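Sharing a structure here in structure tokens format.
Left out: one protein chain. Kept in place: all the others.
Here the chain labels run A and B in written order, and each chain numbers its own residues starting at 1.
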Amino acid sequence: MRSNSTLVAVALGVLLLAGVPMLLSQGLVNAAIQMLIAALFASAYNVLCGQAGMLSFGHAAYFGIGAFGTVHAMNALGGTGLLPTPLMPLAGAVSGLAIGAVAGWFATKRTGTYFAMITLAIAELLHALAPHLKGLFGGEAGVSAMRMPAMGLNFGSTTQVYYLTLAWVLASLALLYFYTVTPAGRLALGLRENGHRLRFLGYHVHGLSVLVFSISAMFSGIAGALQVINNEAANYVVFDASLSASVVLNTYIGGVKVFLGPALGASLMTFFGYAVSDLTQSWLLYQGILFVLVMMFMPEGLAGLLGLAAREQRRLGLARFAPVLLACVAASVLLAAGTTFVVELLQRMFSQDYRALASANAAAPWPPITLLGHAWLPAAAVTWLVPAGLLAGGGVLLLAVRRRLQPAQAESEPAAHAPAPLVQSPGGAA
Amino acid sequence: MDTLLVSLLNGIIYGLVLFMVSAGLTLIFGMMGVLNFAHASFYMLGAYFAFALQGVLGFWGALALSPLLVGLVGAVVERFFLRRVHRYGHAHELLLTFGLSFIIAELVKLFFGNFPVNYRIPASLDFAAFRLGSSDYPAYRLLMGGVAVAMFVLIYLLLTRTRVGIVVRSAIYRPRMAEALGHNVPLVFMGVFGVGAALAGLAGAVAGAFYTTNPNMALELGVMVFVVVVVGGLGSLEGAMLASLLIGLITSLAVAVDATLADALALVGARAWAEEVGGLLTLKVSSLAATLPFALMLLILLVRPSGLLGEKA
Partner (left out) sequence: MNADPILTLRGVRKAFGATEIIRGVDLDLQPQERHALIGPNGAGKSTVFHLVSGHYTPSAGEIALAGRRIEGRGPQAINRMGLARSFQITNIFPGLTVFENLRLAVMRPRGLQYCLWKRIGRDPAIRRETERLLEQVRLQHRAATLAGEMSYSEQRSLEIAMTLASDPKVILLDEPMAGMSREETAYTSDLIRTVTRGRALLIVEHDMQVVFALSDRISVLVYGQVIATGTPSEIRANPAVKEAYLGEEVAA
């Protein structure tokens, strides 16, 4: 029964995604494309990280390799491209797979922290080398290409690119999900849990690790390819540490134990980044704070939180659960508001413009800062009491909710690990 | 010849700066098994705190106070963040420090701006130590080297000759046993973490005035520091010194070399072919200088993963 409702939910989701270009503005469709690509990249990353337990800090390398492989494929044969546009992401898949297999062969010779350091070194090596290999990576300006018409479509509009991206992301996610129920996919979980024991069961752990790494790199390459098809350009800044960092953050914020967790985290974070990038300069700070909060208090991520909410609702019944849920939402809003207020205030206080203004006028050393259409005086107590109040209110609510849920959480924990792959942890008996 | 000497000296000094930061990192890893991604952030904080305090306390005052502040930050990080996630395992701790390094970098950008700040050597120290051929060798570089060497000697003596050192070493090696013997191991952890951070902060305060002080310095140096501790051996102080000097020298000397792989292949008469192939083969070693440490790190990780002087993994 549960799998039926999951299927319905998935079907609804796909339908919704298919309807996006008709429901949203072009700008938002563009954002949706970015969200889909980020979701795929995070899901590919999770194959290695959450499922097989191998923490990679340089995964942008394979995204980037996929991107450059695709852009060169698009430019091949005098610009007509090696493949028709709808099949172009295959170039990303192949290049990601090839480099991923080689890099993975070296990286998986060691485990744990050493493995993480190797992946970092490989990514940094590429990042340092790329500017010098202008033939491959195009120098400062990068390499550009053009989407060629195919199958009667000219791929000129955002909508067509959106559907191309959607098709590939859905197909890739389906394949990645299928992977988790194959023998190799289950073995990868064993790698995470106890790679040592796998040896004594007769498995070639290194070979298995290389396979998993290659799969992860292949799908990362597809994500990179989709990015290039969208932007019609590839630049070596893609090998930057920031892309590797953001995929780590997104994946864990979403939750690694659930198949769609990383996709959820990545799309949400991408969306917020897009939505608030005009409003604030501190978006990355918020993302970092959220990540640290997740790592410290909600290690199962947002997906885990949703799962917890579902369980609590079943346990308490809707009548008793609704006020708890409202309190939680209210607490989150208050805490977020308080934090954002302080950060934005500080950001403006320490900005160059403000400091110039402050030092220019000796009589009024702390001129007011405009926030939310209101002028706040940094010297006034009110300015600081508002966020303090918001934070305190949020904190109190949170503590109250916690106390309410505490005794019950302990007893409901064992029941929490029932299987149902998409919505819950893919660790149960098939 | 003079350029070679200058390159050598620069390499050694840069290596010593690297050592100042990696010493704390390798000790912390040896003790807690966690590679602290935020360690280079402490370096950055040291530079920025010193910059901020310079106006109030003068150069030397800022230099003295800044590491203490950074040490405090380090202790807070260990006590309130790392300790909480200790039960989730090393990978989790690593990720947490990763997130913290991210936050620290963003906070620095928030308070000080997304561009380099004007943290300079005071005029009183801006003189030449001696002449090497046609150029003056800045005395401040020697000061940096001196601080690093003093630090190495101090830590080494502290760890091997004092009672505190013995307790710390036992906590590093056998934390549960040390605790069973009555030592306050959590306090030791916090202390070592704080001291490690303070050392990185001192390095930042000293070196930030010479090299640039900008929000990216944590990332730039941080990656190098990881290379150093992996090459030298995680947990080995002597290894960190050896690896730092090695990497400093390689980077510094490579920058002066204008030869390419094609030139080397010329020895076997394959120059024309190499130049036609292009790409990597025609890249000057000087351009590749930045990539050599990573190549070395990869080599070590594959051939001798415990590092040059580390214990067998």
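Operating definition for what follows: a contact is a pair of C-beta atoms (placed from the backbone, for glycine too) under 8 Å apart; a residue touches a chain by one contact, two chains touch by 3 or more.
Keep in mind that this is a model prediction, so the values were computed, not measured.
*Asks:* Thinking of the complex as a whole, which visible chains are touched by the chain that is not shown?
*Replies:* Among the chains that are shown, those touched by the missing chain are A.
*Asks:* Can you work out which residue in A:12, A:174, A:201 or A:375 touches the chain that's missing from view?
*Replies:* If we include the chain that is not displayed, A:201 is the one touching it.
*Asks:* Which of these, A:78, A:152 or A:183, touches the one chain of the complex that we don't see?
*Replies:* Among A:78, A:152 or A:183, only A:183 touches the chain that is not shown.
*Asks:* List the chain A residues touching the unshown chain?
*Replies:* The list for chain A reads 178-179, 181-187, 189-190, 192-194, 196-205, 207-208, 211, 414, 417-419, 427-430.
Following the convention adopted for this analysis, only the chains that are shown with their structure count from here on.
*Asks:* Can you name the residues of chain B that touch chain A in the complex?
*Replies:* Those residues of chain B that touch chain A are 35, 81, 84-85, 88, 90-92, 94-96, 98-100, 102-103, 106-107, 110-113, 219, 223, 226-227, 230, 234, 278-280, 283, 287-288, 290-291, 294-295, 297-298, 301-302, 305, 313.
*Asks:* For chain A, which residues count as touching chain B in their complex?
*Replies:* Within the complex, chain A contacts chain B at residues 53, 55, 57, 106, 109-110, 112-114, 116-118, 120-122, 124-125, 128-129, 132-133, 135-136, 241, 245, 248-249, 252, 282, 284-285, 287-289, 291-292, 295-296, 299, 343, 346-347, 350-352.
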